[in-house]
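Everything on this sheet refers to the single structure shown next.
Missing here is one protein chain; the remaining ones are kept as they sit in the complex.
Labels run A and B following the written order; every chain starts at residue 1.
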Amino acid sequence: MYRYDEFDAEFVRQRVAQFRDQVQRRLRGELTEDEFKPLRLKNGVYLQLHAYMLRIAIPYGTLSARQLRKLAHLARTYDRGFGHFTTRQNLQFNWPKLSDIPDILDELAEVEMHAIQTSGNNVRNVTADHFAGATAEEVVDPRPYAEIIRQWSSLHPEFSFLPRKFKIGITASEHDRAAIQTHDIGLQLRRLADGGLGFAVWVGGGQGRTPYLAKKIRDQLPEADILSYIEAILRVYNLHGRRDNIHKARIKILINSIGADVFAAEVEAEWARIKDGVLKLPPAEIERIAGYFAAPAFAARPPPAGLRPADRSFDRWVTRNSHAHKQPGYAIVTITLKPIGGIPGDASAAQMEAIAELAERFSFAEVRVSHEQNLVLPHVRLGDLWAVYQELKRIGLAEANAGLVTDIIACPGLDYCALANARSIPIAQRISARLAPRQEQVGELKIKISGCINACGHHHVGAIGILGVEKRGEEHYQLLLGGSGAEDAALASITGPGFSPDGIVDAVETVVDTYLKLRTGPQEAFLAAYTRLGAQPFKEALYGRA
Amino acid sequence: MDVLEADPDAPVTEAAAANLAACLPGGSGRPGLSGAADPNGPIWKEGAFRLDPFQVAPASGELGPGPVLVAKARWLSDRAQLLARGGPLGLFLEAGTGLDDVADDVGRFVLIALDFPKFSDGRAFSTARLLREKFGYRGELRAVGNVLSDQILFMRRVGFDAFEVSHAPTRRALGAGELAEVRLYYQPVGAAAEPGTRSWLRTGAG
Partner (left out) sequence: MSKTSGHVQVLTANRLGDGTVVFLNFDGDWVASLTGVVIARSPDEALGLEARGRFDAGRNLVVDPYLVDMREVKGALLPLRQRERVRLAGPSVLGDVPGYLAPAAPFAQADVEPGGQGIEPDRRGEPRQASGPARKEAA
């Protein structure tokens, strides 16, 4: 993974010193809240329902064991003993004191971490396939490009006051685990027609109040041109994105309003002017960064998995939670942070430390964070799976439910978030407990829950999506079906009238029951069945015949 | 590039030429007009607060003598008279204003002022770069409106060299030379390539 050199380390140090100064000026009253708010947002500091919240960047979801240990330490020392992994591969602490945050940032800098641009109207964390560098499916590891884009976009003088936040996602596989079509810019790394490496470029995806899937505006962009092309996109957006209405300020609105073709033409015109300038990537630079992401020293022939007692729950866990690795003898292991009835995405300090230890012993000290609020040990020898499983059982994170109906994605919701209209966590907990006994029978089914229209739970691309709203001061929930964030991207459709907190749990079970009754067999997953059947049978089951 | 050479075909009166020549400073090589240093002056430029030599032109009607800052609408409607009048010209552009209809004339201005109507409105950062890098503008590029200390380094890097500052703590910080900044940059801005293998990335403060 990327290691800071002197420049990177000094950059973060100066940034922390700058923010420390800004915090002190705020506490002294030399900055009003109006003046301070955009500055603190640029350092990932929110004011939430109960307290400040600090969002720490985990670039493209890659963490070292050492970094994970530091996060555990920070959780214990400055917060309340736990952290929350988010749908953008970041980590949130819910209770930091503003006066402590400069110290927290100093400690993060010690392990090459920061909270720069995890909020604010700038380029946010560049997210990537959480199996990058381990899966056989990818053309090459996309993370070097994510790192290059991350550096280039850090404190960019032209693009630090965009109309709105800007999210870039990148994948290098046909099967899109990074949900690039839901991003402002989605990048697919691929082999070009001339044999070189390059990108297909999508723009204008985004969820929130008005969701859109991204449109492809370029099919063959050579890798050397990626920064200049992104700069052209951002410049057109910065100049023409709406500034009058916060709900219409994302690039998706601009593209939908002028059309993707017109937008692409503007981008191409600007790009033509700058493409051969300072932003052209020298191959040596790409190689230099890629060198940080070289594969670890895999054992050419790891010892075979030894004898162990037959254990059906272990077998279920291996079947469900491990994924084929590009290196024979190895597997990619998903640790779902979704214990049955638990809080999606939360991990205690002790759990983080245990996972760090597992990574050190069994995964070349590397961990990943997925946008589905799970963790990944990317390089585990098959012979070590048993030991990993035993330890995960000890810390309560061995549920064999990756991708199943209990692997629920939920934003923090009204329990934490000042923007929320309804709680999402208790809904997730109750659905999980209700459906756990049948989760294997139900199979692959992604439930995504958002506590408000900002859609941080990504409910628009859930096979079952739930949106919490406020109705006459009380919590109320809309149900959506048929969404997907993968390469078969689709926006979920609302079923009809909403439900009470009790009602929505029943409604989800009704949907599941209907699916089980009407599917052609266990081999027909929920999304396929929904595509075949359409919404009608589900609506009838939910609301009765019209 | 000398202002007078911007459009050799344009009619230039003798008086206008004399006025412009008198405005060109000595050694900076860049056409411009700096007011006298004054701690209460509104403009931070070249290391000091200064008086503003420009008068803001009304939307229409008589113009006083001396350097005048006109809005784009007035420039477009009164271009011939303004040029004939002679005297240093400044152009005021609102945030998000297109440049295509003034592109050919940027060389005639010794001042272009770009507005930041709100702290969060960052359109002028792009406009500044286009003026400098696409249209080759070399006069004073002034940030006006909501200018706070935490933006000034960004503004400099995209090509601003003057700042109209009313926010008191920002003025104090500027005066004391105490802007807390991150002086390492991850991205080049500007049209010129920098030497070294890492030309697309990473420079220290120049």
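The criterion applied here is as follows: a contact is a pair of C-beta atoms (placed from the backbone, for glycine too) under 8 Å apart; a residue touches a chain by one contact, two chains touch by 3 or more.
Everything numeric in this text was worked out from a predicted model, so none of it was measured.
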| item | value |
| --- | --- |
| Chains in view touching the one left out | A |
| Option touching the unshown chain, where A:L27, A:A136, A:I246 or A:V262 are the choices | A:L27 |
| Touch with the omitted chain, as defined above, among A:S348, A:S370, A:T406 or A:T514 | A:S348 |
| Residue in contact with the excluded chain [from A:A420, A:I449, A:A463 or A:A492] | A:A420 |
| Touching residues (missing chain, whole complex) on chain A | 26-29, 32-33, 47-52, 76, 80-82, 95-99, 339-343, 346-351, 354, 394-396, 414-416, 420-423, 425-427, 429-430, 470, 473-475, 501-502 |
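We take it that only the chains that are shown with their structure count from here on.
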| item | value |
| --- | --- |
| CA centroid of chain A to CA centroid of chain B, Å | 42 |
| Interface residues, chain B side, partner chain A - complex | 95-96, 118-123, 125-127, 129, 134, 148, 150-151, 153-155, 157-158, 169, 180-194, 197-202 |
| Chain B-facing residues of chain A, complex | 7, 10-11, 14-15, 17-18, 21-22, 25, 30-31, 35, 38-39, 121, 148, 151-162, 227, 235, 238-240, 243, 273, 277-282, 284-285 |
